[in-house]
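This is the structure, below, for whatever I ask next.
Excluded from the complex is one protein chain; the other protein chains are retained at their positions.
For chain A:
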């Protein structure tokens, strides 16, 4: 039984490679009787349970000084290709990958083919990863101190915006073929992101897109968002992306080290 949440198994249904499958359990039942009407004040955030799992994940990652990015996008924006190229570019720097999809372990297999460790979460009917799933996936990985953890969310520009996984930040990937108004159509996701990667810019000359308009629309829904223009295929912009990751990872590592020293001092 799971010691974190008491969920009965070690987080869903476990297959080879330690991949995780959720969304198969039946609902429980309760029997109603009769009493007098009364009001129970709850005042609880509906996502509070998820937030508790996410908080536990965040604490674990902070203890190890791991920088975790939650990669979000619509399906087909090039998340997995960007990840494979990122792993290649990072060489022997420590990292780990959690892959989220409704079905198949294809993405985790693509990641493992690069030599990196990856665990696949299949959400079953679910349209997003949640803190509970990611907590179990983290248990399956040997996450080194000072590494980068990439969490590739289910391709979906709506639901993953609302679910904290314990990550340091969300990175939204937007390919240039998706239309300049994508940020306006799905503002929540781009508001929640710290960085937007404008991917597949090698295709821009072939599909009459206005990259400046993409950026203007991103800033309209999130005035503070950082934007990187990139092509995972040609490698253009990859250097800036890797530098961005390294700078954030190093900052996280330094903050965690300081905090660990402070906490030890307080004991």
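Please note the rule applied: a residue touches a chain if its C-beta (ideal position, glycine included) is under 8 Å from a C-beta of that chain, and two chains touch if they have at least 3 such contacts; residues count from 1.
Assume contacts and distances are computed from a predicted model.
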{"item": "Chain not displayed: protein name in its UniProt record (\"NADH-quinone oxidoreductase subunit J\", \"ABC transporter ATP-binding protein\", \"Hydrogenase maturation factor HypA\" or \"Cell division protein FtsX\")", "value": "\"Hydrogenase maturation factor HypA\""}
{"item": "Per the touch definition above, residue among A:90, A:159, A:203 or A:227 touching the missing chain", "value": "A:159"}
{"item": "Of A:94, A:187, A:237 or A:253, the one touching the omitted chain in the full complex", "value": "A:187"}
{"item": "Residue among A:98, A:173 or A:221 touching the omitted chain", "value": "A:221"}
{"item": "Hidden partner interface residues of chain A, rising order", "value": "27-30, 32-50, 125-128, 130, 158-159, 161-162, 184, 187-188, 191, 219-224"}
